[in-house]
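Please read through the structure below; I'll follow up with questions.
The complex appears here minus one protein chain, its other protein chains still in place.
Showing chain A:
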């Protein structure tokens, strides 16, 4: 299948990135954009207040190609791969497996850390999460919906046994992820060497978000700033794919 022929009228639906998107959603949307830019596939970004409802399974972001809808970073990467476009053709099977492990670590651990900070930490919830999440609704929904969402996310955190963690323990989890990724990156340009892969796109999405986000609590960002090669990596990717 020739990807270029079928790749027409492609839109990436995201929340309002500046005012609405929460940290982890922003990171995923940025990761997908980075990935698509790495593959040089053309697309339009359409910002909508109700992407979580436009998306058939509630997962953000949503990629629409004609009438096909694909949601979430992993599914979009898989779809592009099926179209014959891949960033991993130069890798050995072991390297691909390592890359997948990195993606999984970012998706699970880093996203959960971000969720914890946004929804569990009271001050962050009141000052950042609630206003952003409620920004697209009128009163009283602007208060009711963040409240309901918070209850749901806290249940999810409880299912993962994260609800009893302290902020320091959560910081340790983040540190663990950053340390592993920093070691993997070393002095290379990208995680697997000279060429970018989808893991780099996802890592960039989350790191850029963590560096630029303004939160009442700066502990996670401070932990990240200890790993200078990760900061350099983020600047490099931003320079290459977003500042040309």
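Just so we're on the same page, contacts are C-beta pairs under 8 Å (C-beta built on N, C-alpha and C of every residue); 3 or more make two chains touch, one makes a residue touch a chain; residues count from 1.
Rule of thumb we're sticking to: contacts and distances are computed from a predicted model.
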The hidden chain: which UniProt name fits, "Glycine cleavage system H protein", "Bac_surface_Ag domain-containing protein", "ADP-ribosylation factor-like protein 2" or "TBC1 domain family, member 22B"?
"Bac_surface_Ag domain-containing protein"
Sole contact to the chain not displayed, among A:16, A:43, A:79 or A:137:
A:137
The listed residue (A:145, A:211 or A:231) that touches the chain absent from the view is A:145
Which is it among A:18, A:50, A:143 or A:218 that touches the chain not included here?
A:50
Per the touch rule stated above, chain A touches the missing chain via residues 48-50, 52-54, 56, 64, 67, 69, 137-138, 141, 145
